[in-house]
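Every protein chain except one is present and positioned as in the full complex.
Per-chain residue numbering starts at 1, and chain names A and B are given in the order in which the chains are listed.
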Amino acid sequence: MTSQHSDQLVNPAILDQVHGWRDYAEAKLGFRNHWYPIIKSSEVEEGKPVTAMLCGEPLLFNRIDGVVHCVRDRCLHRGVKFSRKVECHTKATLTCWYHGYTYRWDDGKLVDIIAAPNSRVTNGKRAVRSFATEEAQGLVFVYMGDRNGEIPPLSRDVPPGFLDADKHFIPRTQVVNSNWRHGVENGFDTTHIYIHRESRLVQENNMVLPLGFAPSETKSFELCEIGEGGPVGIVETYGPHVVPAFEGVIEGEVALRVSSDMEGKVVLPHTISMWVPCALKVDPWPAPHTTQIEFYVPIDATRHLYVQTLGTAASTEEEKRAFTHEYNNRWLHYALDDFNGPDIWAREAAEEGYADDQQWVDEALFEADANIIAFRRLISDRNGGVQRPSDLRG
Amino acid sequence: MTSQHSDQLVNPAILDQVHGWRDYAEAKLGFRNHWYPIIKSSEVEEGKPVTAMLCGEPLLFNRIDGVVHCVRDRCLHRGVKFSRKVECHTKATLTCWYHGYTYRWDDGKLVDIIAAPNSRVTNGKRAVRSFATEEAQGLVFVYMGDRNGEIPPLSRDVPPGFLDADKHFIPRTQVVNSNWRHGVENGFDTTHIYIHRESRLVQENNMVLPLGFAPSETKSFELCEIGEGGPVGIVETYGPHVVPAFEGVIEGEVALRVSSDMEGKVVLPHTISMWVPCALKVDPWPAPHTTQIEFYVPIDATRHLYVQTLGTAASTEEEKRAFTHEYNNRWLHYALDDFNGPDIWAREAAEEGYADDQQWVDEALFEADANIIAFRRLISDRNGGVQRPSDLRG
Partner (left out) sequence: MTSQHSDQLVNPAILDQVHGWRDYAEAKLGFRNHWYPIIKSSEVEEGKPVTAMLCGEPLLFNRIDGVVHCVRDRCLHRGVKFSRKVECHTKATLTCWYHGYTYRWDDGKLVDIIAAPNSRVTNGKRAVRSFATEEAQGLVFVYMGDRNGEIPPLSRDVPPGFLDADKHFIPRTQVVNSNWRHGVENGFDTTHIYIHRESRLVQENNMVLPLGFAPSETKSFELCEIGEGGPVGIVETYGPHVVPAFEGVIEGEVALRVSSDMEGKVVLPHTISMWVPCALKVDPWPAPHTTQIEFYVPIDATRHLYVQTLGTAASTEEEKRAFTHEYNNRWLHYALDDFNGPDIWAREAAEEGYADDQQWVDEALFEADANIIAFRRLISDRNGGVQRPSDLRG
């Protein structure tokens, strides 16, 4: 790798061929200066540090007096991972197992070196990178931000409604072996329902799902910005704009068919929307009283954390318990596992297709992909910076 | 990898140091615009698609009404492999599992998108790459050719005699973990018989095999071109030109010895010949009435398909059955397995030796390698184009 290219993960000759979404094509590791959910709240227990990776950055989490803290999992001295043998000799600090470099959990400041008392290095000017965190709906969000940058509210980076006090969302996380963008594009893709045509969710829950939609001349989506400094996304309402197809026609003959009998059936969702940086909202889904919000969180160049959340209106503990019961006994199996299972291997198949980035140039998109292109352009215009290898140090 | 080199698999600084066979040194993925046998006919059953890889290209085969068709195993839309979940909703077409992009098996044309009826994309101008196929002697040959290029007859790319109507060849295929060129050079190498000196084929079948041959001043091979547009190769008849060595002499002392008693023994073969692009003919072998023809077919940069065929004169079904019986009971074990077994690991050892391509410059060849050099020059002069990464798309 020659020096002038050492900070680029994608061949610039490819980037030069995409139009209007160069940043997105380059963002293998995601975008900086955004909030991402990367671990469940229940996984970060008081005084028990745990690791995760976000946008290529190895992270170490700890909960102290109920508050989650997060630092880069790498000692300044020799670059070793704290997590090889975590040492916390006081509640507020983290000590490297190698020479005793000791850092504060809250701001990352290097305060002492146990093997070298009074070292000049502990002059208060050095700190391991620490990251702002916030908890919501059972998830720990991390702000993958520049040092000393201003931190926007979490509400900017999640879909509208996700933080509402009268909504209760239940989270679930899975590592998927594909780049995060294949999660985005699979989720926001209105015609990939073709792969769900034999889903038990549909067959056993009184639902109707076509094979696809005949393209129309009407644009079915629009850019949506929620207030000043609120979330920005693309909202797709294809329903009124397209004709559902229940028959698959090949060279003029009907070759396959799904039921189009809508009598007494549930036809969902009404809208799907994709929000910067990586959240999808399907509303309502899979039932008229529930909403699915998903995040496709960059782990590294070839993996993302698939965060599914299912929510409903629930204010009291009793309502939340009732919904948890419904979730565990019905939707976890039918919607999150069975319906979305094929999506996971579809993303992994796309990872193979785009492995050398050439497919970003060669892809043969069709009319229904227009909303995806709109999101590529939107996020290329409204991101906080491409995450680059050089961001993983310094 | 910088942009100007992205289509080169071999360091140009190395290519600049080989003389007269630059194309061959670069052809890690083989040569384009040639026919290759890549799967046995019996493995492609009616209506049951199967995969193979040829020259780095993932292929999908299907037999329809007895005819074998072959397309690139990659949907134009998202680059995913059809073979992840093959769908054929009509006999003549292949449908991608993701959005229902549907292609004709015969010409690759995109005819319908099931999830998007009447899409403008199905205007008849798009097609997945399809490849001409032909069957002969129990093998499916694929023409790895340029789009819209003229297709030469299969007879140009196989050794003379292989297609004769009165000959019956029985094929066998194995994946070997070496570049295809180490197959070529091992097969056409007259002195690698040193590794076969303890072969049971020789010991138990009344044969004589020396340890090697003393070099002579006479050239023992010549370029051979069979008619207009027929196969071209190098034919080696070392027998009359060299003195067989039955003793191994080290610093003046005889250190090892094999039997040189020719009384009533079979001395074979009379000629070995190497044909563009990758076929060896050993004639007669391993018996006076049989011929072995082998192909070293590029799978990718580090693997080849080792296709052995053993043939004899046989026109009637009864003659073919008799030869099949002889093959199964004698030659399969003695010749194909036992005798050629060491060749397989010799090629894998050569793969390690040439792994970084530097050995193409550093190799210390000797007199007996002259026929190999002649073939390197011939094929560099008479190939249809080096297969490059850019050929795997578009």
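What we mean here is this: a contact is a pair of C-beta atoms (placed from the backbone, for glycine too) under 8 Å apart; a residue touches a chain by one contact, two chains touch by 3 or more.
What you are looking at is a predicted structure, and each value in this text was computed from that prediction instead of being measured.
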Of B:V67, B:I151, B:V175 or B:A255, the one touching the omitted chain in the full complex
B:A255
Given B:P12, B:P153, B:G229 or B:P288, the correct residue touching the omitted chain is B:P12
Quickly run down the residues of chain A that touch the omitted chain.
1-3, 6, 74-81, 84, 89-90, 92-93, 95, 97-100, 102, 111-121, 126, 393-394
By the contact criterion defined above, which parts of chain B meet the unshown chain? Give residue numbers in ascending order.
1-2, 5, 11-13, 189, 191-195, 211-215, 245, 248-251, 253, 255-256, 345-346, 349-350, 352-354, 358-359, 362-368
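Heads up, the rule we're going with is that only the chains that are shown with their structure count from here on.
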Centre to centre, by mean C-alpha position, how many angstrom separate chain A and chain B?
47
